[in-house]
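Here the complex is missing one protein chain, while the rest keep their positions.
== chain A ==
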Amino acid sequence: MHELLLFASVPTHQHHELLRQLAGLTAMQPHHRVERRLVFKAYRKPGVITTRVGASQDVQGADMQRLNKMLNGGMFYTQVVGPVSELAFGAKPSSSRNPDALMSGMGELPPSNENADNSYAYENQPWKLEFRDIPEAGTRSAVTSRLMASSTLPKGDIIESMNAWGYSFVTEYVVEGDIFIHNDIVIFLHRVLHYPTEGQEPNEPRRILPPFETMTPLERTGSYVLQAAITVQDGGNQEMMKTASQHLFGLREQLKSAVRLEQADRLSLDTRAK
């Protein structure tokens, strides 16, 4: 699958207004979304890959060649994305059903209710693996296009399975924003939040989320990024790619008076692990 993108920077003071404009344009209410994003880095396992050099009689099948290329080619960072509720921040882990949790909560509420609304169960956190290639170079079109793939992962602790696949945990951050759907285009107005730094950065995903207020935006001014994305099933189909960029340009024209959507710098979206 291919992804075509346009980006724009939205200063804080324009954020609310733009939300309303987008709601009017797309004729829908925004879907608020908070996502945990874990960054994993691929590493080469020693002794896994055995490539035969030479041996021209043994012509490798195209599949084999591709697999080898994938295994021996560049290594990439990938993201594991998990949607969370804003209420989960600063909540007690639901697994600890000790009296302390009850005491600290409102005394009148039944415990089950409190748990459902105001707790975070890391064991039930759904995850999705998102791979993004470095944007294609040398395209004449004025949109960013890159290869992408996503797949759902098992719930709960993800570290073990990721390690088994040859990925190591690097860091994590949170993305907070609103999603709009405009025909085929997904418009995501978001910003990146950092966890509060308390000494040592943990080397595994957090099981307890800190209060949302303590999260600090990556961009100090608190500005947002507007991302308009459209996915195309078959990136080799030039016609589809063209249609998709036409759609994005149409959106750019419609939003011209509000924000300036443009192509992102290719190297800033580099996902290769060096």
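One rule holds for everything that comes next: a residue touches a chain if its C-beta (ideal position, glycine included) is under 8 Å from a C-beta of that chain, and two chains touch if they have at least 3 such contacts; residues count from 1.
Criterion: contacts and distances are computed from a predicted model.
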{"item": "Candidate names \"Ribosome biogenesis protein YTM1\", \"DNA replication complex GINS protein PSF3\", \"Mediator of RNA polymerase II transcription subunit 17\" or \"N-terminal acetyltransferase A, auxiliary subunit\"; UniProt protein name, chain not shown", "value": "\"Mediator of RNA polymerase II transcription subunit 17\""}
{"item": "Sole contact to the chain not displayed, among A:H31, A:K256 or A:R272", "value": "A:H31"}
{"item": "Chain not shown, touching residues in chain A", "value": "1, 27-28, 31, 179, 181, 183-184, 186, 230-234, 237, 239-240, 243-244"}
